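Removed: one protein chain of the complex. Kept in place: all other protein chains.
So that you can tell them apart, the chains are marked A and B in the order they are listed, and the count of residues begins at 1 in each.
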Amino acid sequence: MTIIPSIKRDYLCRLAEQGKRIDGRKFDEYRKIEIKPNIISKAEGSALVKIGNTQVLTGIKMDVGEPYPDSPETGVLTTGAELVPLASPDFEAGPPQEDAIELARVVDRGVRESEVIELEKLCIEPGEKVWIIFVDIHVLDYDGNLFDAASLASLAALFTTKVPAKRFDLGEDFPLPLREPPVSCTSVKFNNVVVADPCLDEEEIAEARLTVATDKNGDIRAMQKGLSGSFTKDEIKKVIKASINNGKEIRKILYKSIGK
Amino acid sequence: MVVLPSQLLGDIRNNKAGRGTFIEKGKIYSERLGILSKKMGYINVVPLKGRYNPVEGDSVIGIIIETSSSSWLVDINAPYPALLHVNEVPWSIEFGDTEKYLNYGDSIMAKILMVDESKRIQLTLNDRNLHKIVGGHIIDVEPSKVPRIIGKKGSMISLLKKYTRCRIFVGQNGRIWVDGDEKGIEKVVKVVNMIENEAVSYGLTRKIESLLKKDAKDVR
Partner (left out) sequence: MKSEEIKLIDSNGKRLDGRGPLDLRKIKIEAGVLHRADGSCYLEWGGNKILVAVYGPREAIPKHIQDQVKALVNARYNMASFSVEDRKRPGPDRRSREISKVISEALERVILTEQFPRTTIDVNIEVLDAEAGTRCAGLTAAGVALADAGIPMTDIPVACAAGKIDGQVVLDLGKEEDNYGDADLPVAIAPRTDEIILLQMDGHLTIEEFDKALDLAIKGCHIISKLQRKALLDRYQSLIEGGDIE
């Protein structure tokens, strides 16, 4: 396990009291975001996202299978995340741990509940055959804020996805039908300050975490509070406001990267 | 010159094989990524990257990772944790009272007392300037960059102290402790990062000095 010396904790807190962060950012400021779409040729869609030193790769695979009985005419979305030991000295090989499962579920919820994918257009034969979408999140380098990197990589990957109809003798390939995406923004709280896009040092001393996904209109589409600390109502409102603002900028970067 | 593992560096008839090298059939080869250095007939390879290799007498900054009734286990950025025994601290500690003095996450300036053949490492706090660290900030750098940060005869460190009025202690294990006002600490962090990533080492001290001078208006 990586140990955080008490001195570092105290230093981060002292800086925070003066309105500063360890890497010189403002409280609501993100690190540099880079998106490289369509980099895996074997995947139906893919994107690499860098937020500062954090790197996450999402690949999309598609298959034909049975729909769920309660929704016989809609495609199926499955999201998985792997915290492979490549990405951090603290990640271990083996079946997904709680952290990986939470990460996958938060990304899944951001995509599913906001209905980014027009799943109703992915029915091949009602009750029999629909398209199955596998969103696989691969964390490559962990320097904080996996939630935002993973959801952004997954969105960008979905926007590059071509449904491989030809391979299944189902006509011509076509782009995955999508709607306007919500964008997730995460903040953490420590020593009574709230900062956006935590780097690893900040994440390691964080008491509470809040992820807010907002859409183009500034409406809230998904939320997740994590860790054992708490937020006040005012802090939550502040996080939402910052998430809407940062979400706007990130949406621009996303659209630019996919040529939209 | 940068050398790579297995690179031929010389012959044992004309040279002696130093650190970071190995001999095979009378030839000397580099065993690692590093910089070639020839001194007094020895061929050495100074590592460019890698964990800290503990050497007796080195000053290091350690972080307590475990306490037991008569000793502490200390992370020193080496492949192994080091042991600090209660006999090697300047306090007289009753059996089982170790946690009252040093606890998980605490940082110390220590000295490598001993490294045995099976690489078991012991530390001591029984020397001048060795103690528990309180306040300030710790910067992590590649252990191989430590000589550069200290500078020739400590020139770089003296500069930093002079222009930032910070207290600075450089551990041989790539951990640097800085204490002073926040502005000073931030400046030290900036300069250390620069030294670590700077391409040119020749004339670096002068370059850093002009940089420090530029925004230090109140140097005594």
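The rule we apply is simple: a contact is a pair of C-beta atoms (placed from the backbone, for glycine too) under 8 Å apart; a residue touches a chain by one contact, two chains touch by 3 or more.
These numbers were taken from a predicted model, which means no experiment stands behind them.
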From the touch rule at the top of the page, work out which displayed chains the omitted chain touches. A, B
Out of A:F27, A:F134 or A:Y255, the sole contact with the unshown chain comes from A:F134
Answer key for A:I60, A:L103, A:I244 or A:I258 versus the chain not shown reads A:I60
For chain A, which positions touch the chain that isn't shown here? 39-43, 46, 53, 55, 57, 59-61, 63, 80, 82, 84-89, 93-96, 134, 136, 138, 140-143
Touch list for chain B against the chain that is not drawn: 2, 4-6, 20, 22, 24, 29, 31-35, 37, 46-51, 79-81, 118-119, 144, 147-148, 197, 199-202
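By definition in this document, only the chains that are shown with their structure count from here on.
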Centroid of chain A to centroid of chain B, CA atoms only: how many Å? 38
Report the residues of chain A in contact with chain B in the complex, numbered from low to high. 3-11, 14-15, 18, 20, 24
In their complex, what parts of chain B are in touch with chain A? 63, 65, 75, 104-107, 133-138, 177, 182, 185-186
